[in-house]
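Here the complex is missing one protein chain, while the rest keep their positions.
Each chain gets a letter, A, B, C and D, in the order it is written, and its residues are counted from 1.
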Amino acid sequence: MAQRHFVKYTFLAVAPEWRRLPAAERARQKAEVVAACEDFAERHFLRTYSLVGTRGDCDLMIRTAAPTLEPIHEFHVVLNQCALLGYARIAYSYLSATKPSPYADRPQPLAPREGQDGRYLVVYPMWKKREWYRLPAEERMRIMREHIEVGRRFTGIDTNTTYSFGLDDQEFVVAFDCDDPLEFLDLVETLRATESSSYTRSETPIFTCIRCSVSRALDALDGERAVAAVEELARERR
Amino acid sequence: MAQRHFVKYTFLAVAPEWRRLPAAERARQKAEVVAACEDFAERHFLRTYSLVGTRGDCDLMIRTAAPTLEPIHEFHVVLNQCALLGYARIAYSYLSATKPSPYADRPQPLAPREGQDGRYLVVYPMWKKREWYRLPAEERMRIMREHIEVGRRFTGIDTNTTYSFGLDDQEFVVAFDCDDPLEFLDLVETLRATESSSYTRSETPIFTCIRCSVSRALDALDGERAVAAVEELARERR
Amino acid sequence: MAQRHFVKYTFLAVAPEWRRLPAAERARQKAEVVAACEDFAERHFLRTYSLVGTRGDCDLMIRTAAPTLEPIHEFHVVLNQCALLGYARIAYSYLSATKPSPYADRPQPLAPREGQDGRYLVVYPMWKKREWYRLPAEERMRIMREHIEVGRRFTGIDTNTTYSFGLDDQEFVVAFDCDDPLEFLDLVETLRATESSSYTRSETPIFTCIRCSVSRALDALDGERAVAAVEELARERR
Amino acid sequence: MAQRHFVKYTFLAVAPEWRRLPAAERARQKAEVVAACEDFAERHFLRTYSLVGTRGDCDLMIRTAAPTLEPIHEFHVVLNQCALLGYARIAYSYLSATKPSPYADRPQPLAPREGQDGRYLVVYPMWKKREWYRLPAEERMRIMREHIEVGRRFTGIDTNTTYSFGLDDQEFVVAFDCDDPLEFLDLVETLRATESSSYTRSETPIFTCIRCSVSRALDALDGERAVAAVEELARERR
Partner (left out) sequence: MAQRHFVKYTFLAVAPEWRRLPAAERARQKAEVVAACEDFAERHFLRTYSLVGTRGDCDLMIRTAAPTLEPIHEFHVVLNQCALLGYARIAYSYLSATKPSPYADRPQPLAPREGQDGRYLVVYPMWKKREWYRLPAEERMRIMREHIEVGRRFTGIDTNTTYSFGLDDQEFVVAFDCDDPLEFLDLVETLRATESSSYTRSETPIFTCIRCSVSRALDALDGERAVAAVEELARERR
């Protein structure tokens, strides 16, 4: 069986005063973070996302995965070495791990997959009501199958659910890769009518994360090189 | 069919220490934000509002809309280039999209309309109870029709509901254009007695936003040029 | 019929570092706020209160009223011109309006009354449960009459209820003028046993506000001239 | 009948940067607060407590009482004159008043008593469920008698309940003098099984306060003179 992985979602918010630093200093600080991310990505899974324009309480998300907790701890120690962390704080943090799903009808991958990335990743922590866990297994299977059926009608969306029981506050971290956020909106609204939805205790905050390279996500913090980046983005999207 | 739009509500709060900067520096910073807004407004929908005197936790709201998420992301990147963002934070942020309403008896516009603006825009995020979504469609239609009937008795109020399922924390962002906030107060109190009201889970915070040009909304932050602005306002209101 | 009024409650909290400024600078900043308040009070209703010693999260409350929203907006723009607002933030803010009560047996004034002030004003935002609004009108009348009956037994207390539906988060802002806070405490405890009390969803935070002139309320922020003020207070109370 | 008293609990938290000031400046600032407390204590009830090591969100508690609100207001104005208040904020604040208990079988004192102090004071704000207040008086009496009976089995604990209805957010402030916190822990756990416990709506935060002189409570903020203080403490405890 494939090895389970720890998956960590780290949401950074830069302090407004960071934007008052000289541009060269900001560029230097960004380069340090790029180097830290590239170093980790050589041996492990790492993705970066911008939240500029989609949220107001965080700016940048780094998603890391590894088969043990140590590399994730070490990566965050290295982040603490970066001068940017003298001006940024972790606004949200979700620790989780992969686990075979009891509801899937085929084996799910336990390690993050290459080539599965969408233009957007929607992420949220989730808690189910305690009543859910006391239902008989067949009952839960029946309810989840209906939920999965609805999801399959929306073909552009790929689910990555990880588990946080006993590791962090939430029970699950749910993450969806998609290219069209409107399709995802329609899926979530459709799911409201399913039976499984009535067993949800909480599923906020919801983060619409824009997939981009770590340097572009960092450039979005102060708009430096943003014009160039925007042109590049436009080219890619064509 | 008309194209759906993303609609973003960005509420800014300036730090008290911003008011300690020299007046010329504040004027320069405001001019940058005016330029950023005017640039976006050339190609897309943009409206600005002041919350000075109506709320204590935010000062200024920028409402943007575009058929894709990219221009909204790029606009907020450009905002991050403005020196004012070294002293301001996003106090509230609501991302949403337009969608045809299943309850309206005529097609609703999916893009923001020119010429519809009121003197005030009341905005709030909304969540319905999960029970609502499990009611049969006809039942929901019956309940919403009663709700809409009550609304029609208050002729000075124009509704702009957008959808946030899976994009952001709330399910809906409800926004009302009106010229008389007292008429709106009376409408909301009257709606409390309708059946639809009992399916509301949350509809706060509620923002009474004063429609004004971006420069006037910025001037309200430090009262510079406020005397002139107040005279101009008085002239317009006559 | 008398004209309805907007009523605004603005609670200010000064940052601790304000107290580190030179005394002359603090005195100058206080004089600016006094001037702003006096200017508004020439044409409109304005009252000031100190919360020093009764709350820990705000220091000063300014209560303003006007028949339209514009003067209240403009007053807060002028406040933003004051240097003190470079060191103070609005800790709580409640926007509301007067409205004829359906439960009163005689017409209630729709504008703030002169000569009604007590030594203390107790203020709190209130929400009722949704069930309340779905009761038949006669039922609500019966329950409110019992509530009003209990209130009348406490003769030293004057009620000023305003409405916030659709203007701000809360449904009502309730404000009581009284000279003896212990009588008010006894009233509130007595009301807990009434039927109306079981329809209350929330009625906190509760602010015990000490009525005083704007200059005395400002002097309480740093204790400058406090000895003199305390003597003056003692003289008045005799 | 004895005169009722207002009782105020003021919890201070010093900003971390206060600890960066020169030691002489800190000593001078502490002396000012000692003087303010001693001055008030000449005419009124005042006790001080340290929360260093028992809480993380506040450092020092000052408990004052007086037959009217004015001296308590004035004391906090004088506190605002102290330079320490340029670096400290009021983290929690509870205003309350004494009142004869309807459940006690002998008259309770309405003024704070000398000589009743324990080594520790456990304080918390309390709210009961609204259902409680609608029970018949005999029913409430029966339930409270059981509660009081359990309390009497724990002889080292002295209760000081005050009332906050309409004065502050909470309904009651409950305060227990005791010498052994473990006995108090056992009492609270035992009370969980009583009927009265099921009518509690909220009783947090809970503050375990260490009774000490104002100068020792201030010394605990930066550990200056702490070694001497610790020796003194050890001597007293023998």
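In the analysis below, contacts are C-beta pairs under 8 Å (C-beta built on N, C-alpha and C of every residue); 3 or more make two chains touch, one makes a residue touch a chain.
Computed from a prediction, not measured in an experiment: that's the story for all the values here.
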Here the chain that is not shown touches A, D
The one of D:T68, D:S101, D:S197 or D:S213 in touch with the missing chain is D:S197
Those residues of chain D that touch the unshown chain are 16-20, 50, 52-57, 120, 122, 176, 181-182, 184-189, 192-193, 195, 197-198, 200, 204-206, 208, 210, 219-224, 226, 229-230, 233-234, 237
Per the touch rule stated above, chain A touches the missing chain via residues 4, 6, 8, 10-11, 15, 69-70, 72-81, 83, 85-93, 95, 97, 99, 130-131, 133-134, 163-169
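Just so we're on the same page, only the chains that are shown with their structure count from here on.
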Apart from chain C, the contact-linked chain sets are A, B | D
Every chain in contact with both chain A and chain D is listed here as none
For the copies chain A and chain B, the interface residues, called same if over half of the numbers are used by both and different if under half, are different
To bring the C-alpha trace of chain B onto its twin chain D, one rotates it, in degrees rounded to the nearest 5, by 145
When centres are defined as mean Cα positions, the distance from chain A to chain C in whole Å is 45
Touching two or more other chains in chain B are residues none
Among line, ring, star, complete and other, the chain touch graph is line
